[in-house]
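Note that this complex is displayed minus one protein chain, with the remaining chains in position.
To keep things simple, chains are lettered A, B and C as they appear, and every chain counts its residues starting from 1.
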Amino acid sequence: MRGVSTTALIVIDMLNPYEHEDADALADSVEKIVEPLRGLIERARERDDVRLLYVNDNYGDFSTTRDDLVESALKGQRPDLVEPIAPTPDCAFLPKVRHSAFYGTSLEYLLLREQIGDVVLVGQVTEQCILYSALDAYVRHLKIKVPRDAVAHIDPHLGEAALQMMERNMRAEIVTAATCLT
Amino acid sequence: MRGVSTTALIVIDMLNPYEHEDADALADSVEKIVEPLRGLIERARERDDVRLLYVNDNYGDFSTTRDDLVESALKGQRPDLVEPIAPTPDCAFLPKVRHSAFYGTSLEYLLLREQIGDVVLVGQVTEQCILYSALDAYVRHLKIKVPRDAVAHIDPHLGEAALQMMERNMRAEIVTAATCLT
Amino acid sequence: MRGVSTTALIVIDMLNPYEHEDADALADSVEKIVEPLRGLIERARERDDVRLLYVNDNYGDFSTTRDDLVESALKGQRPDLVEPIAPTPDCAFLPKVRHSAFYGTSLEYLLLREQIGDVVLVGQVTEQCILYSALDAYVRHLKIKVPRDAVAHIDPHLGEAALQMMERNMRAEIVTAATCLT
Partner (left out) sequence: MRGVSTTALIVIDMLNPYEHEDADALADSVEKIVEPLRGLIERARERDDVRLLYVNDNYGDFSTTRDDLVESALKGQRPDLVEPIAPTPDCAFLPKVRHSAFYGTSLEYLLLREQIGDVVLVGQVTEQCILYSALDAYVRHLKIKVPRDAVAHIDPHLGEAALQMMERNMRAEIVTAATCLT
C-alpha cells in the first residue's frame, strides 16, 4: 500500500512535442532543467515515502492514453527533452484538460486518499501550469515546494514573478532539485 | 470538430473482470444487457450527432490505462460480457476513481466544452454508479435518458427503485436501447 | 478553535415554507421528525466534539441570507415545523443551490479543514437531498450516520429504498436520533 508516502513529486506537462507557439522559447528553458529533473525523478523512484505522479495535458484528445502521449512527444521536435524524463508504465499518470493539475482530474482525491500533504511541483510552464497548480494546491492547504532548477518558463520575467508569487503569497518554498527531497 | 454532437452516450464501468463480491449477481443482469448495449454503441458510432464516451473505474490503480483495463477485463471471469462492448482505441475514455462518472474526472468539462446537454447513461450498476452519475448530471441540469435494457443491477429491488428515483426526482426518461437515440 | 470536533451534524433543507408541490406529503413526514431532530440539535450544541452545520437551499435567490430564509420559512405554511429547529445566529450556515449539500458549497472544504471524518445527515428529503448528500459524503470516504427518525420523506417507498441504498452501498449506519451521538 501507498500509505507511507507523505510527499508527491508531480511532474507536469513534460510530454510535449514542442510544436506549439512559443515552443522554442520554452525548449530553451527546458534544456536547462532536464538533467536536474531526471535526477529528481530517479531519487523519487528509489524512495518509499515519495509518490511520483505525472500529470499531463491531453491536448483536447480524450481518446489519448499515457502511451500515446509519450509516443507523440518522442516523435516531436525535441525527443531529447522527453526521453530522459518519460514515465515508465508503472508510473501513476493523470490526464488533464486545462492548465491546473487539479482541474478536471483525480489529483485532489489521490492526495487526500493517500494522506499526502506535501507536493513538489516540477515541469512546465512556471508562469502557467506550475503557478496555477500551485494555487490550487495552496487553496487546499497543501505544503508546496518548487525547485527553481526543475521548472521551465516561456517568459523569464513572468517566470520570476510567478516564483515570487508562489513564495510570498502561497507559502511555497523555492528550493533546488538537489535538496527538495532531503 | 465535435461541435455537432448534442447527445453523449456514456458507457459506465463495463470494463469489469467480474471478480468482486456480488459479481455473479451482477453478471446475471449484465448478460441481458450486452446485446442491446452493443447495438446502441454501434448506432452511436455511426452518428455524427452522438458522442460516445467510456468512463470506467481505475480500481485504485493510477498507472492503469484504457488498454490495461480492457486487457484485464478480457482476462477476467466473463470475457463474453466485455468483448462485444469493448472500446476501440479511437474512443474517448475517462478514468474515474469513485462511483460517479463526474467525480474526479473531466466529464463535466468535456460536456460543457462540446455543448452537450443530453446524456444517455448505460452500463453498471443501476442502483450505484448509474444512479450516482444521473444525480450528478441532474444537478448540472443535463437531460438524462436511461435505457432500462442497457443498465445492469445487482439487487433487482434497489435497481427498480433507482430507476423510479431517476424518473420522478431527476426528470430522467426511462427508455429502451432501441429508441433512445431516435 | 474547532479542532476538537470529529463529527458534524448536518441539518439539510429544514428552512422550508412548505409551499411547493409535494409539500403536504413532506410535511406529514416532517411532523414526526421535528421532536427527535430538535433534541439532537440541542445535544449537538452542548457538545464540544460535534460541529452543528445547517445547509439549506437558497431556492434560486442568490441575494438571500440565512436570516431571510428563516424568516421566509417562519412565514410559510408550517412555522410549527420550522421554529423548533431554526438556526440561531451563531450557527454555521451554508447556502446550497442544488440537491446535494456538497455541490457548489464549501462543505467539503470545511470538513477537511476541521478534520471532520464523520457526518450525521438529518432533515429532508430522505430519497432526494439526504440520499444525494450521502453519496457525495461516501465518494469522499466520510463515515455516515442517518438517524431514521430525523429524516423526512415524500414517498415512503422511495424513502425506504434510499435508506437501504445508503446502508448497503454507502456503508451508512442507519440509527436513531437518540443514539447517533453516543
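By definition in this document, a residue touches a chain if its C-beta (ideal position, glycine included) is under 8 Å from a C-beta of that chain, and two chains touch if they have at least 3 such contacts.
The shown structure was predicted, so the numbers you read here are calculated from the model rather than taken from an experiment.
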Check the options C:E71, C:E108 or C:E160 and report the residue that touches the missing chain. C:E108
Name, in rising order, the residues on subunit A that touch the hidden chain in the full complex. 98-100, 103, 127-128, 131-132, 135, 138-139, 155, 157-158, 161-162, 164-165, 168-169
Under the stated touch rule, tell me which residues of subunit C contact the chain that is not displayed. 53, 62-63, 65-67, 89-98, 103-106, 108-110
With the missing chain put back, which residues of subunit B would touch it? List them for me. 112-113, 140-141
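Note that only the chains that are shown with their structure count from here on.
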Would you identify the chain whose Cα-based centre sits farthest away from the centre of subunit C? A
Min distance from chain CA centroid to global CA centroid: chain B
Using the average of all C-alpha atoms in each chain as its centre, how far is it in Å between subunit B and subunit C? 31
Subunit A to subunit C: how many Å between their CA centres? 40
Where does subunit B touch two or more other chains at once, residue-wise? 98, 103
